[in-house]
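Got a structure here, written out as structure tokens. Questions coming.
Excluded from the complex is one protein chain; the other protein chains are retained at their positions.
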Amino acid sequence: MEALIQSEVFQNAVLGGTLTAVLCAAVGYFMVLRALAFASEALTDIGFAGATGSVLLGWNPFLGMLGFGLATVLALGTFGHRLKGRDVEIGMVLSLALGLGVLFLTLYGHSSATHASSGIGILFGSLLSLSPSVILTVTIVTVAGLVVVALVFRPLLYASIDPGTARARGVPTRLLDFLFLFLLAATTAVSIQSMGVLLAFALLSGPPGAAVKLVRHPGGAFWTALALGVGIVWVSLGLAFLGPWPRIPVGFYVATLTAMTYAGALVRHRFRSRAEPEDHHHHHDREVSDHD
Amino acid sequence: MIPSDRSEPSIQLTHVSIRLGGRSIQEDMNVSLAPGTFAALLGPNGAGKSTLLKLLLGLLKPSSGEFRVLGRLPRTGNRDVGYLPQFLNMDSMNALRARDVVGFGLDGHRWGFGFPNRTREQKLDQILDEVDARSFSRASFDQLSGGERQRLLLAQALVSDPKLLLLDEPLASLDIAHAQEVIGLIARICRTRGITVLLVTHDVNPLLPHIDQVLYLANGRSALGRPDEVITTEVLTQLYGSRVEVVSALNRRFVVGAEV
Partner (left out) sequence: MEFWHLLSYPFLQNALWAASAVAVCSAVVGYFLLGRGLTFAGHAFPNIGFAGASGAVLVGAPPVFGLFAFTMAAAVAFSFLGREARDRDLGVGVVMTFCLGLGLFFMTQYAGYAGRVYGILFGTILGISPLEVAVTLGTSVGTLACLGFLFRPLLFSTAAPEAAEARGVPVRLLSTVFLLLVAVTVSLAVQVTGSLLVFTLLVGPTATARCWLRRPWAVMVLAVGLGEAYVVAGILLAAWTGTIPVSFFVAALAFLVFVTSRWLAGGHRWKR
């Protein structure tokens, strides 16, 4: 067991996993505030197309994902940075991305059998298969992303919670909208690298989603999200490496733990706020008006 | 307002208390609204206005007390009660024609597909004329202004010929001109049809020339009476339980010192 912990695989997994968890929680926190869950799920599928496309062309999949994601964000910029509520458009882009991914995967898979199974690998990925070069890129992107988050934390928070007032106060909300989408695309690429396409959404949604329900104060919620994310990854790695069941993939633990965490937070929240003031939903959905 | 020969009040609450999720919203409400009354339901957020409407519609059950709507217990599916909702799913509404939106009030609750027939279209035309919406009845909802939309929602509530009309914040997002237009329409309908109208609003001022009664909810207490009786410093201070002042200026009343 000592040997296991000393092994490079394990150390890479811990490093990669922790970095992923931190970045996902930090960016995911704002994703939750901005109600961009569907958009970020779409970005994982866009990443899928980017990854499979690059593999087909022989490029580095991480860079391919990153590039494709950023390009998509730029293209979507013409639609409106207002992605919230634009389910239909996001859905169609998601569909196209999946379609392309399926195409690339099929074309790639036909060239050989090993290619076919590595195609599936992109879908499911693994923390345990992070090579040093991948770790390097993940580290760079994570650090850069966290620096950006730290720099724009206050205005981004303001713009996310109350965009109208923020704009009136001079906060460049449009710029921040764009910037955030770039962050999200980069974070998605990192998460896909560690968790695979299908599970990339877990660390982006579960820990921040739970944190927001548990802690009211923004700063507190932010750090709670980080703690939950990192905690989940460590426990998952622990269970995968040292646990009694040898062949269960890390991704399964992560997905299950994030689901349990979010469910727990939901239940706790429901219990706590039984006394909801009558007009609580006032400002959310009342939209029979001219102005938008 | 046509004096009614029906002696029974449209809405009767006796010693009603309302609790929502462990909190007491209203205690010992005693309210009686005569048929044909045009009343405004006022009060700060959280005081229980929408909750009261939901109780009258049978969507919620009161904690204690006697509740009578048109002489009977409140229940859902009561054709005699018309409701103008506050919450709409705009995604879905925007794709519908004005006519179809009004049509919901007629047969939206019936099973099956609903094939068009002449009687139905005539009934719809009739009600659309009444709210002056015939000209845009075939437009889609998202093409209409706020005032036009409220008129359609009003038509939807009226098409079943109710005796009681419950309107949940119909004026909330309207500018003054549109609000006046809608209020005028409601007042006219109240008079010509002789129905009781209870209208939830935040700002009573546009309504002052038209309403007969005000039901003011605040701080777990309620007060019912004519506007000049209820919207006074004394009554509201007692309701709120803290210093509140009513200032009259330019034919308007402003409540100062409390969240309205």
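Labels for the chains are A and B, by order of writing; each one numbers its residues from 1.
Here is the rule we go by: a contact is a pair of C-beta atoms (placed from the backbone, for glycine too) under 8 Å apart; a residue touches a chain by one contact, two chains touch by 3 or more.
Only a predicted model underlies this, so the values are computations on that prediction, with no experimental measurement involved.
Touching the missing chain, out of B:Ala139, B:Ala187, B:Leu208 or B:Val235, is residue B:Ala139. Screening B:Val81, B:Leu128, B:Ala172 or B:Val204 for touch with the missing chain picks out B:Val81.
Only one residue in the set B:Asp91, B:Glu121, B:Asp161 or B:Glu229 touches the chain that does not appear here, and it is B:Asp91. By the touch criterion stated above, the residues of chain B touching the omitted chain are 57-59, 76-78, 81, 83-89, 91-93, 95-97, 100-101, 104-105, 107-114, 136, 139-140, 142-143, 156-157, 168. Counting the whole complex, the residues of chain A in touch with the unshown chain are 32, 35, 37-38, 41, 85, 87-88, 90-96, 98-103, 106-107, 110, 116-117, 120, 123-124, 198-199, 201-202, 205-206, 209, 247-249, 251-256, 258-259, 262-263, 266, 281, 284-285.
Heads up, the rule we're going with is that only the chains that are shown with their structure count from here on.
Mean C-alpha position of chain A lies 45 Å from that of chain B.
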